[in-house]
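Note sheet for the following structure.
Excluded from the complex is one protein chain; the other protein chains are retained at their positions.
So that you can tell them apart, the chains are marked A and B in the order they are listed, and the count of residues begins at 1 in each.
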Amino acid sequence: MVSPLREVRRGLGLLALGLGSCRAPLATEPLRAAPPGTPPEDAGIAIRCGKLLTLDPEARIFDPGMLLLRDGKIAYVGKPIEVPGGYRIVDRPESWAWPGLVDLHSHVQSAGWWDTNDMVKPLNPEFRVRAALDPGEERLRVADAAGVTTLFGIPGSGTSISGFGVLYKTKRDAPYERMILRDPGGMKVAFNYNPQRGGGDLGSTWCGLSWNLENLNDRAANLARREGPADPALENLERVHRKELPVLIHCASAEGVAGSVRMWKDRYDTVCVVSHGDWDGHFAARFMAERGVPLNHGPRLMNFTTLRREEKILGTSKAFVDEGVPNFSLNTDAPVIPEEEFFLQGSMSARLGADPYQMLQALTIHPADSFMIGERVGSLEVGKDADVVLSSGDPLDPRSRVELVFIDGEIQYSRCDDGQVF
Amino acid sequence: MLQVCLSLFLCSGPSPAQGDCLAIRVGRAETISKGTLEHAVILVEDGKITAIGEDLPIERGVPVLDRPDWVVTPGLVNCRSRAGMDGNAARSFDPEQRASGELYPRQDVWQDLLDAGVTTLGLYPPGSGIPGQAVAVRPRGATAGEMIVEDGVYLQIYIGANPSLKKMLTDAFGKLDEYDEKVKKAREKWDKEQEQKKSKVKSKGKSETEEKKEGQQEEKKEGGEGQAQQEDKKDEGKKDDAKKADSAEAFVPPEPDPKVKPFVDLRDKRLPALMSINKAADYLHLLDAIDKREFLWSLHVPLRDDVDLYEVADKLGEKKVSVVLTPLVTLQPNTRRERNLPAELARAGAKVVLVPRGDGVAEHERWMFDVGRLVAAGLDRQAALAAVTLEAARVLGLEERLGSLDPGKDANLILWSGDPFEPQSRIQAVMLEGKIVSGEVGR
Partner (left out) sequence: MRMERTAWAGLLSLAWVSAGRAAWALPQEEQGGGEQAEGGGEGEPAEEDENGEERWFAIVGGDVYTGLGGALRGATLLARNGRILEIGRDLLLPEGTEVLDATGMRVYPGLVALDATSRISGGAFGPSLEEEEAEEGIDVHHEAEAGVQEALRALGAAQQETKDEIEDTFDPFSQYLVLALATGITTAEQQNVAVKLKRGEIEGILVCDKFQTSVVWSLSNPSSIKGAREKFAKASEYLRRYRAFEALPEKEKKEQKEPSKKGVDPGFLGILEGKTLARFNASAREELIGIARLAQEYHFRPVISGCQEGWTVAEELGRAGAYAVITPRDRNPKDESLVRPGGTSIENAAILWKSGVQVAIKPSSTAFDLGGITGRDLLALTVEAGFGVRGGLSEEAALQSITLVPARILGCDHRVGTLEVGKDLDAIVTDGDLLHYETFVQYAVVEGKLVYDKEKEIFFAHIRPRPKKPEPPATPETGVEPETDEGEGAGQEETSQDEKGEEGGS
């Protein structure tokens, strides 16, 4: 039996079925974006929903709520208002609405690992993932059906600088250009562990790897202060040192985390995000917090070890957040965790002690803000991309179903029409 | 604590100069049975302790070893060891095998062990399952026979949460039951034969009194085997009857199969068992396998981290089980919390026995050091001392003979330069059955 609140919601749901369900005639339900040459009366889409989670800086929640989507952006978000003329209405008073999820550490943009984990040299700053991005990749469709709308598709972690990844949206049937949010989206660095397995021929120990990174980056940093790219191969790397592009650093354990922060924040002062930080990485959390370096955590969310006398099943998300790590975000490292179970990373973090709302932030606005796309995605605010997800309940509850997904104001997934994909 | 001067009556035989008699006066003696004795005097003659007490007067003429700073303890008893043995086992069910078969006296290791203060060893057979019986030896002797103190001191049994080990034990008891059945049937048959013999005698015309006595005989048959025989001899004076009486024997039960005999001894409490297990669950399965059978047994648990024996500490304490352990402070599973299992078991009431951490000489040399660390971590000092002397002797069934400083017991002693648990203390001398076998003690 469900709790009383949910029962009420279900009760309302029963009533509302007549209004907004798949079975009733869909006089008010738009199926797809209007084809070219549509009359101007289709000014946009008005979504009437139940609980609306904006994830904005004031953490506003409206219940019921309304969104107006226009030209791919959010034109209004807040309490229900009189719908202006020409708007098509999507009426889902029993659904929750939340921003599309943002996963900064994902490898599902192409069919397999091998497409994105080339280990040509120990450092591959020229490497660009965009060549491997496959818009028709089946897993993107499933991810989309679970509310994941923005992904940072990155190469693997075989080499120290794995390359530059692509920030894109999980739009279906969209050509490459319409999917891209930013290309290059950012740089991917693998600070420790995987490259130590011997990717490349130079440097398979920590010292060797660190030297590799510093050697190259010192040159790039110097070049960055000059006009124009002196070395085409380092064009993007210079942009990193000019803080035009962020860096995602894969690392693990406390010394890996600390080392990454020392290099990429202290030495090079880049816009950086430490990624993973698994196992006992949380022991370096305060170090990160002091320097304001955000963490993109996952896929492991739990640590059970007696090494440092912990003797309990520790939820590491909570451990990081408690130490004050800013913009704490989560990832899947898909396909380690299937991309569509991105929300579950938030659920399991909450289960192990973290605050559920903070975990929802960790799936949306925090990754966006920490990776320089916070102006575009991550929350439902006026002026941002209209990436909206409607679900039957709490986004962190596995029992909730995703009903509709909008990306840039267009429906990408509709459970009624497409069948429940996930 | 003064004792009556028994010393006056001692050492009356051979002249003192021959060295069979010795008085040892030391600062402290750990008697084990009666605690610590200050200013102790120990009198040794013919290999036994004849007296011990505080400040006992010593008869003139008895040689005296006077060391007011030294401490005396009984010799160390390692009740479960493979020291000096190198056999391998082929099968796993050999209850009749004896470790004594492997004894090889001409090894340096025995003297090394004596130097380390070990005066008694319980050597167990190699193998798994039920590999055989242990032997108690003194580490000295030119032949195996000279080394053996007693053979067949316990039956080694490995048991636990393991179906084949449990089955091995229950099958062995099953065979014991079968043997008992066989004996019972043989007995019944013998009784019938005796009856038939008597009725034959009867038919030759006996007096009423004889018949009466036969009646009594029949009743007494339950009482004893020999009685019927004697009654027969008494009553049947006639030659024919006398002949018949001569041919009638006491009931001799059939011989058990050699693999069953140890279990007969086990059941009759002539042979105890030592059950080796690894974790708390094994103990429950041990009880399940034993079921309602009664026999003497001690427990052995090799300690290592993650052993959860504390879960059954209460049960072991209640039954006052002797538990043979390694002197280690271990960690509670999945934590870094230290558990002093020997101390916990001792507090619960179990009889703790400690053996060295290995079979090598080095492990024997550091044995007391390891035990001392357990004392520092909370094990009761007297329990620790008993664990390497009297309680170990008990596992070997030799607690009447050695393991403590009591009159009548073997004079197996260690003379320490100080507290045996202090790392700076050294063994100055070792006495085995009245003879100094290690160390120099000038008179």
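Please note the rule applied: a residue touches a chain if its C-beta (ideal position, glycine included) is under 8 Å from a C-beta of that chain, and two chains touch if they have at least 3 such contacts.
All figures in this text were calculated on a predicted structure; none of them were measured in a lab.
**Student:** Considering the complete complex, identify which of A:138, A:173 or A:218 is in touch with the unshown chain.
**Tutor:** The one listed residue touching the chain not shown is A:138.
**Student:** Kindly state which of the options A:93, A:135 or A:353 is in contact with the chain not pictured.
**Tutor:** A:353
**Student:** Which listed residue (A:279, A:328, A:371 or A:413) would be found touching the missing chain in the intact complex?
**Tutor:** Residue touching the chain left out of view: A:279.
**Student:** Any idea which of B:20, B:308 or B:422 touches the chain not displayed?
**Tutor:** Hidden-chain contact among the options goes to B:308.
**Student:** Of B:136, B:280 or B:346, which residue touches the hidden chain?
**Tutor:** Final answer for the missing-chain contact: B:280.
**Student:** Tell me which stretches of chain A touch the chain missing from the display.
**Tutor:** So the residues of chain A touching the missing chain come out as 1-3, 7, 10-11, 14, 138, 278-279, 299-304, 311-315, 336-338, 341, 344-345, 347-348, 350-353, 356, 396-401, 420-422.
**Student:** When the complex is taken as a whole, what residues of chain B touch the one chain not shown?
**Tutor:** Touching the missing chain: residues 161-163, 166-167, 279-281, 284-285, 288, 306, 308, 311, 333-335.
The criterion applied here is as follows: only the chains that are shown with their structure count from here on.
**Student:** Distance between chain A and chain B based on Cα centroids, please, to the nearest Å.
**Tutor:** Taking the average C-alpha coordinate of chain A and of chain B, the gap between them is 72 Å.
**Student:** Any idea which chain A residues touch chain B in the complex?
**Tutor:** Answer in residue numbers: 304, 306, 309, 311.
**Student:** Along chain B, where are the residues that touch chain A in the complex?
**Tutor:** Its residues touching chain A are 331, 334-337.
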